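Heads up, one of the protein chains got dropped from this complex, but the rest are sitting where they should.
A, B and C are the chain letters, set down in written order, and residue numbers restart from 1 in every chain.
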Amino acid sequence: MAKRAALYLAKYETPHDVLHAAQEVRKAGYAKWDVHTPFPVHGMDEAMGLSDSKVGWIVFFSGLTGISGALLMMWWMNGVDYPLVVGGKPPSSLPADVPIMFELMVLLSAFGALFGMLHLNRLPRHNHPIFETETFRSASDDKFFISIESEDPKFDLAETKAMLESTHAALVELVEETLQDDEADEEEEHH
Amino acid sequence: MQIFPRALNKLPVYAALANVVVLVAVIGIPWYYFSPKNLQVGYEPHQPVPYSHRLHAGQMGMDCRYCHAQIERSAHAMIPPTQTCMGCHAVVKTDSAMLAPVRESWETGNPVQWIKVTKLPEHVYFNHSVHLAVGVGCVTCHGRIDQMDVVRLDKPIAMQWCLECHRNPEPNLRPKEQITNMTWTSDQAPPGWKPPEVHPPTNCSGCHR
Amino acid sequence: MSKRQPYPQEPARPGDKPVWITLGEKRSAKAPDASAELVTPIKSSDVIPTSRLSRRGFLGLGAASAAIASEGCIRRQVEHIYPYAKAPEYVIPGVPNHYATILTRHDEYVGALVESHEGHPTKIEGNQDHPTSLGSADAMMQAATMDLYDADRSATVREKNGKGSDWAAFDKAFDAILKTLAADGGGKLRVLMRPSNSPTIIRLREAAVDKFPHARFHFYAPVSQGNVYAGGKIAFGTPVMPRYNYAFAKTIVSLDADFLGTEQGALHATKGFARGRRIERPSDPMSRLWVVEPTLTVTGANADERFRLAAGDVDAFARALAGELASRGVDIGPVKDAIGDAKAPEGTDAFVKALADDLVANKGKSAVVAGRRQPPHVHALVHALNTALENVGRTASYAPVSDLVPFDLGADLKALADDIDGGKVDVLLVLGGNPVYDAPGDIKLGEKFDKVPTSIHLSSHFDETSEHCTWHLPMTHELEQWGDGRAYDGTWSIQQPLIAPLHGGRSAIEILARLGEEPAKAYDLVRTTFRERAMTPAHFEAAWKTALRLGLDSGSNSIQFEAHATLPDVAAALQKAPLPKPIGPQNLEIAIAPDNKLHDGMSANNPWLLELPDPLTKIVWDNAALFSPATAKALDIEDNDVVSLSRDGAQTIEVAAFVMPGQADNSIGLVLGWGRQNSGRYGNGRGFDVSPLRTVKDMDIMSGAKLAKSGRTYKLVQTQEHGRMEGRPLALDTTVEEFKSNPHFVLFPSDEKEIAETGPVKRELERPGSPTPKTGPLWDRIKYEAHKWGMTIDLSTCTGCNACVVACIAENNIAFVGKEQVYRGREMHWLRIDRYFVGEEENNPDIAFQPVACVQCEDAPCENVCPVNATTHSEEGLNDMAYNRCIGTRYCANNCPYKVRRFNFLEWRSPEGARQPVLDTYQDIPETEKMAFNPDVTVRMRGVMEKCTYCVQRIEEAKIAARREQRGMGPNEIKTACQQTCPADAIVFGDLNEPRSEVSRLARSERGYALLAVLGTHPRTTHLGKIRNPSPALHKAKEPK
Partner (left out) sequence: MSSRNRPIKEIGEVYLTKEGMSFHEVSDTVCTVTEKRAPRNWWIAFFITSTFAAILFITIAYVFWQGIGVWGNDSPSFWAWDITNFVWWIGIGHAGTLISAVLFIFRQKWRTGINRAAEAMTIFAVICALLFPAIHVGRVWFIYYMFPIPNQMAIWPNFKSPLVWDFFAVSTYFTVSLLFWYAGLLPDFALLRDRAMGMIGRAGKIRRLVYGSLALGWRGSHRHWQNYERMYLILAALATPLVLSVHSVVSMDFATSVIPGWHTTIFPPYFVAGAIFSGFAMVQTLMLITRAVYGMKSLITMRHLELMNKIMLLTGSLVGYAYFMEFFIAAYSGDEYERYDFLSRLFGPFWWAYVWMFGCNVVVPQLFWFKRFRTSVPVMLAVSCLVNIGMWFERFVIIVQSQNRDFLPSSWGYYRPTGVDVCLFLGTLGLFFTLFLLFIRWVPMIAIAEVKGVLPQADPHDVGEHSTEGSPGHEAAADAALAGGE
């Protein structure tokens, strides 16, 4: 069972520390790195220099589908396919369609929001090298981490370690993952 | 420590695929398999008397209304009484084994227990007379009965199918004298013949009362 | 949900008796069709159609497959088709035949036209050509099919020792009996039967007397014409049946006579009366009806002037009236002295005076009518008055009575009882009737019967009387038997069977024939009698066929003679008859009348009638003792209290009390026909039997009643609990005067165009009508180019008689649900008659009847809210209801302002093993009841909504017929069931787009208004406002008080 260096994990005690550390790492010019916190830490977006989230767009378009789909469905079913005289009203009347148009818009938007988020985050991903280490368990509790992946071009066992220690990390650890036969697709999944 | 195998990371892909499959199944399967087209058409029960429409209506060319008398006056299909059969079979094929049930019925007075082929739901009120009156041919709903040795259900008799014609009857209309003609096509229409102006009901009480 | 399949199920079996139908054609009897689960053969256990997989039982599970089934898919179970073996002539499966016959109604014969589907009767209409019905039928006739299919009818001959017997055994025994009787000329033979003017019965009776000279015939019926005949005897020297021309009479006075309801001849009386009331323009003349009666009756409810008067005081009132007339120069000769200075009952003075003036003003155009239960001399006096008022020959004429039975039937029955006590009776033959139940209490007939060595009872049910007889014989229903009878005017009518006896019974004449001539088929007996219409054999057959076809022998009606009362005799009778002690708080009265629905209780097992709300009290499944609000307060009685009533010489009964406005003070109103113990599953123990209170002396009117509260209560159930309109413009009415001054009293006519025509609306009237909103909807309203079905209901002529309600039940397979469910407000009647009390006086209100069925709104609120499009509009503006699409959210019913939608809360036609709500037991409905279903109408299952469809099945049939025959439709071609049966012709249906149709004319009438039009529902049903014709004089007289 060959092992391979997957990522460096640096642990911090407080949000304050990890925020500063993140700024350092970013200065150091790493690309494939991440911060792990039990709750979203404010100012981290800037610290990591992340661009705005794209969830909004997904929601917008799914919502659009919902509202137009609803209108189309009702117009065709009641107005075109089998127009019936109901209460002496015209077979297809817009006012009556409004509530359902709204509901379907909301419904599809909601789906768009959640699944869009999951998609952008490439979740669900139940298996991740980072889970190899016991240290990481506290990431969801009260500790703060920075991880730098080995795929990162600037990744270097020595330098990266040094850089992370320079950020007052409470602990720096190299996480290794065991390689399997399906190496190939494992690789491509990283890219 | 990993809880799940790496393979599970493909989950999203599988989930997406599964979704599509289920969706298609849920809508598609009932749509097709529960449809009269699939469940009704081809119903071909074994009748107590192997009466052959092919022989009587086809080869001998008897008019449908010879047996199904009064069908132009009544709502019902007018399955002929034993009397009608005996009209001929008192002299023709008097000892045919196949006709035994008919003769028995004639003697005992008990009816021949025909099996219903063209079954409508019981809340549907179909009226033969009016359809014939406007010139809907037998063949339109019953198919080439003159080619059937055993009567089989030929058309998906369901609301949707009825509506197709009720919404656009013209293609299914013919001159009144042609209603029992199994082979009539619109190009045989006499010159200048126009399908009559019928306005079949598409509202509920047209068929449900 | 299902309808019957077209083909008859049951083969003709060798055993069956042949049934004869019109034109003497013979055909084989057929049991009902079976195939759909609703109907199975009643005689054949062998052929159970496989499709009788009870879908309902199965739906109980809510099985999804049922859903699929109703979509017409996978119905794999085999369905059979059973064509005839030998097709009967004149029967095209699916095309109903109609046969003319007669039915007994209130002990008179009424012409009927019966619809028969593949050999079993499903619907009864009046016979257009018959003088008694003139095309109309009443509630009891409409319900007759249910009597025919009553599953509790007796099916076997029974002996006292309980062991079932059969006809063969009886015939043997009976022959022996007759032999022994022949010895002394039948000295110990007694025959008890209901009075009947059937020529055949009379003939056979005479024949029997020839053979058994010493035998005695006795007659009894709980309700009889005795007093009427006796009165005629006094006045004219011969018993007569008076007839009044209500159409022509301008002033009609009813002295305790319910001539629109329970009296004989009510059907044609209503026809005539309605004609006199139907006014279209204010200028039209209108009759005025004065009623003096103790209990609010249908007649009283239609009165213009009504006085609540105890039945016992009516005598005094009549005399006072005569006096007033005399004092106004009406020549009543010696009668004047006979009445001396009779005091009018207190409070009636103004009434009598105004009435007298009105009569004098309308000499020769008036009619005075006395009620059946009033004593003979009152009838005599009435004849005298009609003579004196010159009405004879104009509004009053008299027909001879064809069968001479004793006038006092009670006494006749008593004579029989005494003979039994005296051991003079060995053999008692009771043909029909149920004397033990309905005989006066003081005779104790049951005990008497037990003493008779051989008593034979022929009856449809094994009833109270059968229990006291040694032999019980099942009797045929009138739709199963040959017979004949005479109409009130003597018209000779033939009764022909529609179906072979379901339970192998025999008719009265078949038994009677055994006494006299040699036994023969009823058919021959009736024909033999008919020969008496002196005709050569050649003519005979033709005449016979015509009579069968028409249901009557035209020209056989006896001459109406215009007799003039011989005043001295009347005077003598009056002198002989002392005035009864006036009714008062110290002298309570009990007045017994036949019931509005069950009459005398002979069809007490008929669920259609049992669940039919009483026209006035709206009580179902029960009768009650009626008290006026004042009396109730005085006696401290409330609704539902159980009180015990008694009087000297009579037994005590317990009955539930009901406080009824319009009831006379100190008079307790009771009705016959209830409290049957042995009527069958539906009728047993319903209501209270009042006959124990009757005595031979006083059958109907009895003073000196004693009343005691039991402290218990009994649940009386009404279909309408709230009787006031709360000032809402619902059943609009006005007086002739107001109508003249303001022809548009209904104020806002039913559509914009009308408003333009009739001009602005008067606001000052205190009861505003309901305007159609001036601002229409936001969209263009739909135009109905082709047919535009509509209906008008004339509140002026509607008497509230309930015939239309039962007609609707019979036509549309409407379920009955039982007392408990009605209590829960779940009655299913598509057509209901709302009864409102009008006016402030709670003791003596005016009555307004308003029939309400689905009004077929053009902009129907119910349709908008149905989530599944189960109720939508047709191109002809019908508010369609697709039962098979309905999922039962009941939202439509919520949103129906008229509350005419009915919901199947439970499976009223219980599936196997499910609780039958009507009886609250676990059982299926009887197979025979299923034969009553109309095959053209879907039978609704539980969980679906239903409502009036304007009889869409009739509309479609007519349209199809027209198209089949390549013709247009006649202006008034279609008649709905309610319209066809309405004796008052108050309901008119037709095409509003058809200028020639009657409905299009009436809908535009000035009295026309749309119920709750203010909601903008644009109903297709137009109600015509009610016009009353109160006496101006009387009201002026009232003013000062």
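Simple rule for what comes next: contacts are C-beta pairs under 8 Å (C-beta built on N, C-alpha and C of every residue); 3 or more make two chains touch, one makes a residue touch a chain.
Only a predicted model underlies this, so the values are computations on that prediction, with no experimental measurement involved.
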(request) Could you tell which one of C:C886, C:A977, C:L992 or C:A1010 touches the chain left off the display? (result) C:C886
(message) From the list C:Q264, C:N904 or C:S1031, pick the residue that touches the absent chain.
(response) C:N904
(request) Quick one: say which of C:H564, C:R915, C:R964 or C:R1001 touches the chain that got left out. (result) C:R915
(message) Can you say which of C:Y229, C:Y836, C:F933 or C:Y1009 touches the chain missing from this structure?
(response) C:Y836
(request) Among B:I3, B:V20 or B:V92, choose the residue that contacts the chain missing from this document, as touch is defined above. (result) B:I3
(request) In the full complex, which bits of chain B touch the chain not displayed? Write them out. (result) 1, 3-4, 9, 27, 31, 34-36, 158-160, 163
(request) Could you please point out the chain A residues that touch the chain left off the display? (result) 13-19, 22, 34-45, 48, 50, 53-56, 59, 73-74, 77-78, 81-82, 84, 86-87, 89, 93, 96-97, 99-100, 102-104, 106-107, 109-111, 113-114, 116-118, 120-121, 123-128, 130-131, 134, 136-142, 145, 168, 170
(message) Tell me which stretches of chain C touch the chain missing from the display.
(response) 59-64, 66-67, 70-73, 720-728, 730, 821, 824-827, 832, 834-836, 850, 852, 861, 863-869, 885-891, 893-895, 897-899, 902-907, 914-915, 917, 941-945, 1012, 1015, 1017
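Keep this in mind: only the chains that are shown with their structure count from here on.
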(request) Calculate how many whole Å lie between the centre of chain B and the centre of chain C, each centre taken as the average of the chain's C-alpha atoms. (result) 46
(request) Return the distance between the CA-based centres of chain A and chain B, expressed in whole Å. (result) 59
(request) At least two other chains touched by the same residue of chain B: list those residues. (result) 203
(message) Multi-chain contacts only, two chains or more: what residues does chain A have there?
(response) 84-85
(message) Touching residues of chain A toward chain C in the complex: what are they?
(response) 84-90, 93
(message) List the residues on chain C that touch chain B in their complex, please.
(response) 1-3, 6-8, 11-14, 28, 36, 47, 68-75, 78-87, 92-95, 786, 870-875, 878, 880-885, 936-938, 949, 952-953, 956, 960, 963-964, 966
(request) Under the touch definition given earlier, write down the residues of chain A that touch chain B in their complex. (result) 82, 84-85, 118-119, 123-127, 131-132, 134, 180, 182, 186, 189
